[in-house]
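Pasting a structure below so you can have a look.
Missing here is one protein chain; the remaining ones are kept as they sit in the complex.
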Amino acid sequence: MDKISPELIHTLSLLMILTSFAAVEARNLRHATIAYLGQALLICGLLVAYSVQNSALLYWAATALVTKAILVPWFLWRATAGAEQETKPLISFGVSAVLLVGLLAAMYKFTHMHAGLFVDPESSIAVVAETNLAVAFTVFVLGLYAILTRRDAIKTVIGLCLLENGVHLSLVSLAPGIRETALAGIATEVVVTVYLLLYIIGGIREKFGSTDTFKLSELHW
Amino acid sequence: MASVSPEQLLLSAFGLFTVGALVSIGGRSWRRTGYTSVAFAAAASVALWILAAGTIVRGETHTRAYLGLGAIGASLTFRIDRLSSVFLLVVPFIGLAALLYSVEYMNHVHRNASARRYYPFALLMLASITGVITTSNLLYFFVFWELMTLTSWALVWFDREDETKVRAAWQYFVATHVAAACMLVAILVIYTRSGSFAFADVSSTVGAMLRTSPALVHVVIALFVIGFATKAGMFPLGGWLPQAYPAAPSPASAAFAGSMTKLGIYGIVRVLFEFFRVQELTTVWGGIIATLGALSIFVGTLTALREDDAKRVLSYHIIGQIGYMLLGVGTAAFFLRSVPALAAVALIAGLYHVVNHACYKSLLFLNVGAAEYQTGTRDLNKMGGLGALMPTTMAAAIIASLSIAGIPPFSGFVSKWLIYQSTIQGGLRVPLFLVFGLVAMFISLVTLASFMKLIGAMFLGKLSTAGKTVTGDVPISMRIPQLVLSAACVLLGVAPILPLLLLYKVAQDVLGSTFVSGYAALFGSNPSGITLRLGNEIVGAWNPAYALAALAICALLAYAISRSAHAPARETASWYGGEEYADDVVRFRAHGFVLPFKQAFAKVYPSVRLPKIQTIGFMQKVLNLDTWLYGPIVNAGSRLTDGLSRTHSGIPHVYMLWQVIGIAVVFAVLFILLK
Partner (left out) sequence: MSALGGASFNLVVALLIAPLFEGVMRKLKAVIHSRKGPPITQPYLDLLKLLGKEDIQSGGGAVFRMAPVAVLGAMLLAAMLTPMGGKPPLGMAGDTIVWIYVISLAAVMIVLGAFASGNPFAYEGASREMMMVLSVEPIVIASVVTAGVKAGTLSLGGIIDWQLTHGPTMSMAFAGIAFFLALQANLGRLPFDIVEAESEIVEGPFIEYSGPRLALYKMAFYIRQIVFSFFLVSIFVPWPMVKVYPLAVLISLAKVLVVLLVTGLIECVNPRLRIDQSMNYMSRVLFVALAGLVFAAIGV
C-alpha cells in the first residue's frame, strides 16, 4: 500500500476526467477516439500502478491494453472513416461544456461526500479509493450523458466505452487486493459489444447515409 | 364396441378444435387451410353431436375437475345437461356451415389477406363457445367467455384497412368488455359470499344472500343480465351489434348471429332458472326481461326497416328477434310459480326460437355474403335482379325470409305461434302480456315488410348495373351450407314434433319435472302437429302437415283453374307506360320501399305522442348508451393510447432517457428507504 504513490493515482484519475470530457465534447469523431485512446492508456497505467500489490492485475492490464487501447480505437477509427464530423447534437458546444463542468463538479462532490458508504474510512487505501470512486462515478455519468444527449450513433458507442471505464475504475479501487477483481475486469470487457454496435451502425449508415439516430424513428414495422 | 364416455367426447372436441387452430396458423393458401379447418371442425362437431344426443337420451353428465386452482376454489368442471346439449347441437351445425362457406368466400373476397388471421380464430371461437356452454364453474365460464369475445373480436377486426370497420371493432371490444366486467363483478360478489365458483353452490348462496341483503341479490342479477343481454343484443344494450356484425366477413357474421348471440339467452336462462330461482326474483326479473324483450322487438325491427345496407338490416333484425326469445324466456320466468304449464310452453317457445333463429339468421348472412361475393356490394339500392343468375341462393333467401317473418309452414311460424299463445294466455291473467303479444304480432308483419324489401332488392326485378358482371351462382361449397340450412328451416317448420320433444325434455330439466306434466298433456299426442293444452282445455292447435296439404290442394286447384283454358304464353319486354327506358333507369331502389311508413314512424317512435314527451326524450338520451357511455369511453381510450404511443417515438435516446429516469427513481427510493 505504501508502495502506491497517492499523488500518481490522483493525477492519473484527474487526467481521466479530462480525457472523458474531451471524448464527449469533441465534435470531430476521430479526435474523440484519440481522447478515448488516451483514457485507455491511463486506465492501463492505473492498473499497473495497482498491480504492485496484486500481480493478477497485470494480466488485466495486459488485456485492457489490447482491448481498450488497441482494438476499440481501431474499430472506432474504421467506423469513422470518411464521416469524421459528428452530427450536430441538440445542445451546442458552449452550453454543453458549461453543463458538463457543473455536472462533473456536482458529481465529484457528491461521491466524495458519500464515499463513506462504500469504503471503510479506516483502511489504508481510503483516500485513494475515495478519489478513484469519485472519478469513476463521474466518468460513468459522463458516459451516460454522452449516450443520452449525443445525436450521433458513434458518440453513443464512445459513451458506452466511457461507462465501461468508469465501472472498471470503481472495481479496481474498491477491491484491488483480491484475485477475482482481475477476473471480473477481464470478463467485462465490452470489445465484442462495441464491435457489434459498430456493425449495426454501419448498417444504419448504409440505409440512411448518416449515423443520425433521430433518423431511426423512420424505421417502421 | 367400446363406448366412448361423454367426457372423452367433449375433450376430444376441444382437442380437435385446438389442433385445427394450430394447424391453420401455418396455412398459406386460403383453400387448403379452409378445407383442413373444415375437416377438423367437422370431426369436432360430430363428437359434440354424439355427446349431445347421448345427453338428451341419458340425462346430464358431470365430469371430473381439471386445472384445479385450489387456492381460490376454482376448478374446470364440465356439466353437460340437456340445455347445453340443445346448444351443442345448434352451434357446431352453424359453425360448420359457416366454415365450409368461408373456404371459397374468403378465397375470393379477401384474397389479399392472410388465412392465418381467420381460421385459427374461427376454430378457437367455436372451441370457446363449446366451453361456455359446457362448463359448470363460474370462473372458467368467465375465462371461456373472454376467450370467445377475444377470438370473435379478432374476426370482427379482420379487415384492418377500412377505418369504419376498425372503429366498429373497437366499439365491439369496449361494449363486450364493459358487459364482461359487469359479469365479473357479479361472479365475484357470489364468490365472496359462497367461497366457491361452482354452479351448484350458487343457488344456496343466493338463498342465504336473500335473507341478509336482498338488494344485493337484485344488483347481482342486474349485472348478470346486463352482461348477457349486451352479448345477445337486447335493446338498449345492443347498439354495438349493427356496427360490429357487418364489419366482420359474412361467414363470420353468420357464425356470430347463429351461435354467439344465443349465448346471451343461454346465460339468462341459467341465471333465471338455475341460479336465482326464488319466487319473487323470477317473477320480477321475468317481467323486466319480457318488457325489455318486447321493446327490443319493437325498436330493433322498426330501425331495421330504415336501413339500406343488407348486413345492417340483418343485424338490426337480430336485435328484434332476440326480443322474441327474451319475451318467451321472460314470460316463462314470470309465470314459473303461478302457471307452470304456461311457463313450460313459454320457455320451450323461447328456446325453439333460438334454434330457428340460429338457422335462418345465419342462412340470411350467407345469402347476403353470396350476393356480396358476386356483385361486390352490400348496398341494397345497387343490387337487383340476381335471382335469375343465382337461383339456389334466391330460393334459400326466400325460405329464410319467410321463416324469419313467421309465415307458415316454415320454422319461424311455429316458434312465433308458441310465443303468441304463451303471451296471450299469460295476458288473460296479467293484461300487460297482451300488449307484448300484440307488439310481437305487429312486428312480425314489419319483419315481413323488411324482408320483402331485402328479397326484392337483391334477387327480383330487373338486373342492376352491379349485377351485369355476375355470371352465375356462387361455388358449390358455398351453396351446400345454404341448402342445408334452408332444409333445416323447412324441417323445423314442417315437423315440429322432433324439436318439441327435445325442448320438452330440456324444459323438464330446467324447470324441474314436478312442474311439467307430460309431453302429451302439453302438446298433444298427434305426431304431425301440436295441440296445445293448458290445464285441461285446448288453447291452440297447429298441424303443419295438414296445413301444407290443404295449401297444396288449394294451390293445385288454383293452378288447374289457370290452365283450364289452355291459354298460350308469350314473352315480351316490361311495359314502362309506353316509353322506352333502360332497365336500370327505372329500377325501383330499395330505399323507396315503404318509404311513407318509414317517415311516419320516424316521427312517432322516438317521441311518442303522449303527454310525457320530455321524459321520453331524456330516456331516449339515457338509453342511447353510445353517446354518453361507450362513445366517451372509446374516445378517452383513443386519446390515452395516442398519448402513450408518443413515448415510443422510435428514437433510442427517448427510451434510454426513460431507463435512466427509472433507475434514478428506484435508487432515490432505495436511498430514502435505507436512510
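Per-chain residue numbering starts at 1, and chain names A and B are given in the order in which the chains are listed.
The definition used in the following text is that a contact is a pair of C-beta atoms (placed from the backbone, for glycine too) under 8 Å apart; a residue touches a chain by one contact, two chains touch by 3 or more.
Quick caveat, the model's predicted, so the values are computed rather than measured.
Peer 1: May I ask you to name the displayed chains that the omitted chain touches in the full complex?
Peer 2: Over the full assembly, the chain not pictured touches B.
Peer 1: Return the single residue from B:Q421, B:S486 or B:Q508 that touches the missing chain.
Peer 2: Considering the complete complex, B:Q421 is the one touching the chain left out.
Peer 1: Which residue among B:I72, B:I538, B:A582 or B:A602 touches the omitted chain?
Peer 2: Of the candidates B:I72, B:I538, B:A582 or B:A602, B:I538 is in touch with the missing chain.
Peer 1: Looking at the full complex, which residue from B:L448, B:A545 or B:V634 touches the chain that isn't shown here?
Peer 2: The single option touching the absent chain is B:L448.
Peer 1: Going by the touch rule given at the top, which residues of subunit B touch the chain that is not shown?
Peer 2: For subunit B, the residues touching the absent chain are 385, 387-388, 391, 398, 402, 405-408, 413, 417, 420-421, 424, 427-428, 431, 434, 437-438, 441-442, 445-446, 448-449, 452, 455-456, 460-462, 531-532, 537-543, 547, 550-552, 554-559, 561-565, 567-577, 583, 586-588, 592-597, 599-600.
Simple rule for what comes next: only the chains that are shown with their structure count from here on.
Peer 1: Report, in whole Å, the distance between the mean C-alpha point of subunit A and the mean C-alpha point of subunit B.
Peer 2: Those two chain centres are 67 Å apart.
Peer 1: Can you check the complex and tell me which residues of subunit B touch subunit A?
Peer 2: Listed in rising order, the residues of subunit B that touch subunit A are 649-653, 656-657, 660.
Peer 1: Which residues of subunit A touch subunit B in the complex?
Peer 2: Within the complex, subunit A contacts subunit B at residues 144, 147-149, 151, 156, 213-214, 216-219.
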